[in-house]
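The block underneath contains the structure these notes are about, expressed in structure tokens.
All protein chains but one are shown in place.
Let's turn to chain A:
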Amino acid sequence: MSTANTLAATAGGVSENHGSLHIGDLEVNFFDSVEERGDFPPIVLVHGTGGSTRSHFSFLFPMLAARQRVVAVDLATPQGPPEEGTARMAEQVQAVIEKVLPARPVTLAGYSLGAVVAATAAGARPDLVGGLVLMAGWLKTDAQQRLRNDVWHALRQSDAAALRRYQAFCAFSAPLLAMLSEGEIEALVASFRTDDVMAAQMEINRHVDLTEIAPKITCPTLIVAGTDDLMTPFRQSKRLFGAIADARYTEITSGHAMVVERPAELVHLIAAFNADPNEYPAGATLPARRP
């Protein structure tokens, strides 16, 4: 992973420890803010497709670590059948939790593919997970998502420049893109990189199916959907809301890239949920935030 050594050594009074463990021939890296602050459970963050702790959680990690311990996993991409990909990744998350935060409930927060992985881990090992946050996740890959996935793969074969533009177009909300200058759009487009690892993760994305696992999730769960998400449309989050027993639901005005578009609102949601997961009952839609 390109991220391991580039994460800032200190950020906002938070120093991060970097560690790794091995599962088979995969090396799994993780970061740990170490310091316990307050009485809240530690939060474990799991990034999304093509991402890393650094690229997806450069805001959430240090800002959440201001008030509680945070551990973030850099997923290693498994070989083998894509149908089993999320289960293999969930095992990595479980292993990190058992190594770093043994014998205590954690709040597991996943974003995008990380949400699918986190849900899988929570269903497989309810003993490890005291609370679950699923940001821009999905229940089962549907035809709209497969269509997008088709275009992604086709562009990767034929036109790398177009693929970058397509990724920017899909990741961010229309209102955000509309505000940017030409230079800012180009900078955004240039920031997208694809490689074989991401292609393998896109193949895993094609085969996600949590319908068997979701009913096994018993902990309090917060589901966060982006209103303008083209990649995992909010209706997918609503399907999770229906499938997980102790779930509550909220939307933020954002595209799929909510960790970049609305990071402070995510800090608010995750921190408030971690402080009191049952502030809103199972089945509740959180009240609209009107700052």
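Basically, contacts are C-beta pairs under 8 Å (C-beta built on N, C-alpha and C of every residue); 3 or more make two chains touch, one makes a residue touch a chain; residues count from 1.
As a convention for this text, contacts and distances are computed from a predicted model.
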item	value
Chain not present in the shown complex, as UniProt names it (candidates "Cytochrome c oxidase subunit 2", "Cell shape-determining protein MreC", "Cation diffusion facilitator CzcD-associated flavoprotein CzcO" or "Metal-dependent hydrolase")	"Cation diffusion facilitator CzcD-associated flavoprotein CzcO"
Selected residue (touches chain absent from view) among A:Val28, A:Val44, A:Met63 or A:Ala76	A:Met63
Residue in contact with the excluded chain [from A:Ala174, A:Ala187 or A:Ala264]	A:Ala264
Of A:Pro175, A:Pro215, A:Gly242 or A:Gly283, the residue in touch with the unshown chain	A:Pro175
Absent-chain interface as seen on chain A, which is shown	8, 10-13, 58-59, 62-63, 66, 175, 253, 262-265, 267-268, 271-272, 289-291
